[in-house]
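Note that this complex is displayed minus one protein chain, with the remaining chains in position.
And then chain A:
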Amino acid sequence: MRVNFTVNGRPREADDVWEGESLLYVLRERLGLPGSKNACEQGECGSCTVRLDGVPVCACLVAAGQAEGREVVTVEGLADYARQRAQGGCAAGACGTSLQDGRHRPAEGTGTGSQAGEGTELSPVQQAFIDAGAVQCGFCTPGLLVASDELLERNPNPTDADIREALSGNLCRCTGYEKIMDAVRLAAARQSEGV
């Protein structure tokens, strides 16, 4: 079958999709967007978290056909999505609290600039994950970024308990979660300071 839907603000079309294919498979294998990850493919790990009409879902549990005519945001589109939201636009679904301008920053930490990322514009949550040391192997990172961004969209000043609850569907095996907590706190603080 053919599936038409919007991915990261662009209309996309996938052909020859077998009815049993998941949204995750179509994103990764047919649309060249492997950023959403395949750690369990059974809805337990959250590494494939994407926004479907604004709602965070496990893309592995969504049949590709269910995405027909809908809007999907993946980690690849997170920076644009955050920028449009900050500018008052709305890439997909409900925008929630409008975020401050200037949340968008180039990919440079306090001490290091990566040439590989020079010129790459990142969302505040993406930058905070790098700065706080929340990325090790990075396989859980795309799902955590989408989930964290969604949390900060609806709750700009989350308590620690709020963060833990919002991210409880995302497994990480490397970090022990402490630096992930730091990253979300950092993104929230920068956001409230308007930097």
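Following the convention adopted for this analysis, a contact is a pair of C-beta atoms (placed from the backbone, for glycine too) under 8 Å apart; a residue touches a chain by one contact, two chains touch by 3 or more; residues count from 1.
Note that in this section contacts and distances are computed from a predicted model.
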item: Among "DNA-directed RNA polymerase sigma-70 factor", "ABC transporter permease", "Molybdopterin-dependent oxidoreductase" or "Sulfurtransferase", the UniProt name of the subunit that does not appear here; value: "Molybdopterin-dependent oxidoreductase"
item: Residue touching the undisplayed chain, where the options are A:G9, A:P34, A:G65 or A:P156; value: A:P34
item: Touch with the omitted chain, as defined above, among A:G69, A:G133 or A:G194; value: A:G133
item: In chain A, positions touching the absent partner; value: 18, 20-21, 28-29, 32-42, 44-45, 47, 74-76, 78-79, 107-117, 120, 122, 126-127, 129-131, 133, 135-142, 145, 161, 163-165, 167-181
